[in-house]
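A single protein chain has been removed from this complex, and every other one stays in its place.
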Amino acid sequence: MLKYSPLITILSPLIGWLILTLFRSSISRRVAGVISSAAVAISCITVGLSANTILGGHPIDINLFNWISIPAMTLSLGLTLDKLSLLMGVMITGVGLLVHIYSIGYMAHDDNGTRYFSYLNLFIFFMLLLVMSDSMIGTFMGWEGVGLCSYLLIGFWNHNQLYLKAAVKAFVMNRIGDVGFVIAMAILAFQYGTLSYSELIHHLTVAPMSALALLTVGIGIVVALCGKSAQFPLYTWLPDAMAGPTPVSALIHAATMVTSGIYLVNRLHIIFDLSHPAQQLLLILGLLTLMIGGITATFQNDLKKILAYSTVSQLGFMVTALGLGWYQVALFHMLTHAFFKALLFLSAGNIIHGLDGEQDIKNMGGVRKLLPVTTLMMGIGTLSLIGLPPLSGFFSKDAILAAALAKSPIIFGILVLGAALTSFYMSRLIGYVFLGTYRGSVSHPHEGSVSMTGSLIVLGALSIAGGIFKTVFDLPETHHIEILLICLSLGIISTFGTVGIWWARRTVALQPSVRVIVGIDAVYDRFVVAPYLYFSRVIMNAVDRGLNHTVMNVGTVTRWVASGVVQIHTGNIGTYVILMILGIIALFLKVVAH
Amino acid sequence: MISIDWVVMVSTVLFCIGAAGVATRRNAIVALMSIELMLNAGILALVGASAHHGDLRAQVVVLFIMMISAAEASVGLALIATAFRRQFEIDLDHYSSLKW
Partner (left out) sequence: MVIFGILSAIAITCGLAVILANRPIYSIIALILCLYAIGGIYLALHAEFLAIVHLIVYAGAIMVLFLFVIMLMNLDRPKYLNRSKFIQWLAIGSATGLGIVVTSAIAQTPAMKAAPIGSVTEIGKLLFTKFLVPFELSTVLFLSAVIGVVITAKSPTGDPDQ
């Protein structure tokens, strides 16, 4: 029984999706919510039951089928539950289950609830496929699938043109990342004739490729990561993705889909071990992203956008850890981030839901009196994010700082700066939203339903206690600098936290501040989109219209020729006789010539 | 003995003259006469051939040709007369309704 657990885990949400799609019109929202939650629960339980075996060192493998078997290449699809996929699976199904339960309350008034839950289940299926596949090709299928579900869910409220554009933007940027993935797959397949992880790792250890090939594969994976995990320069889709329902943001854009890149690098970390430039690239991009995310977050006025840029920044932290060679540190931070970011997003969902859709923090304030439970939860999430010991976030950030300090003080300095920014923008958010007096205009702000609050509490507990998981991972030694790090964290938090709150209180009365437009999108527009549109127009004129005209002109030419030839019919008998004579002459000549 | 080459030569010349006449003349009657000329040229060639080979069958054929040409001339003239009665034009260029 246990040896089928990966299959059960994956199939359960798939069947949930199938049922909800086929019977969409006849299942009510509540029932849909229950069905989808149950499906994810089954996955969660199955994964949990297998944990013991796997942690004991016996990964569970299932070979599904051989797809391609030619002398040059063998591709097979299969599932494997080893430590890495177990961790990811637990995170996905656990947080996924909580988000599903939360959604039951959140989407209680939405007419399209059944469709929403079907998409959620489909997403869980693809994400599980991504992490449990034993070959790159299966991961790629899951990769594409979560991109698709992200598009479906971001554009869920599809009456709004702006939301649809955001969905398309997310999908297109993901796609650009996919190109990198495919290039990496192609080179590996061409070189080694297989895409199965175990075989690839074996081959790469025994007979690695040339440095250039390794670098290309590395770059390919990095590009894929940039697309999926929102690193510079492909990160602008993430803030726009906040157009979807908040639980979607919590699940996909905080805890699971955006972590696919981190997972991929972990699976194929041998590439980055072997290719130093690729690792450097990860480091640089990570540092760049965390700074950009942090800086942009401090200027945002939309509640969800602040959290979105915060996600971008935290992903930058994770990628920095990858770039330093500490892959498991990134995994640890990913786990704790899943807890507290999901908590933050869901609390934000509570606030938005309670304030009837208000998302601008300028119009909030004094929410601690209106929604006390939510305030508490959001507070816990914030403290974990900014790394207050002994919450979970502290331990993971700790690990990253330790790794950086071991490598170079400059990197350490940048990370500290990033942490400072995090404290600042989060406390600014707290100041605007929860403190002071209510500035908005909603008459009956109310707390969320039981399902919503319940999930929050669970996540809150995990955010607090998540630090105990640190023993699972392979982390750098921190004993000697533990005190230093604790003091550093406390120092950062207290100073920048206070500054943030003070800043919020001071500027609260001011009019809406200058909108900071992130320059990247404008750059994209000018240098990528505009030339592409121009090029398409050129092709349309040259090829489409040109072909059209050519085809039409064939007819015109025919008619012109005919109009010339028809002149023979003059209606004059004399002419006809002449023509006959000429014909006879021609015949004679033909005959006589023999 | 008249050699057949000369006879056929004369016949050819007359035929070509008739052809030029049909092609050129605008008066319908004259065109019809040119056609008769062409026919006669053909008959001449036949008679010459008959004299050459000593075969009388050619002369019988010639008889038939004459009969036919007579019938055709009369019918042609009747048509011209009718057309003239309707349109009062004997100019062949006028009758060009078959022009495209």
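Here are some notes:
When the chains are written out, they are named A and B in that same order, and each has its own residue count from 1.
Here, a residue touches a chain if its C-beta (ideal position, glycine included) is under 8 Å from a C-beta of that chain, and two chains touch if they have at least 3 such contacts.
All of these numbers come straight from a predicted model, not from anything done at the bench.
Contact between subunit B and the absent chain runs through residues 1-10, 12-21, 23-27, 29-30, 32-34, 36-37, 40, 43-44, 47-48, 50-54, 56-57, 59-64, 66-75, 77-82, 84-85, 90-91, 93.
Across the interface with the omitted chain, subunit A contributes residues 574-575, 577-578, 581-582, 584-585, 588-589, 592.
Everything that follows uses one rule, which is that only the chains that are shown with their structure count from here on.
The centroid of the Cα atoms in subunit A and the matching centroid in subunit B are 97 Å apart. By the touch criterion stated above, subunit A contacts subunit B in their complex at residues 566-567, 569-575, 577-578, 581.
Contact residues of subunit B toward subunit A in the complex are 19, 22-26, 31, 92-93, 95-100.
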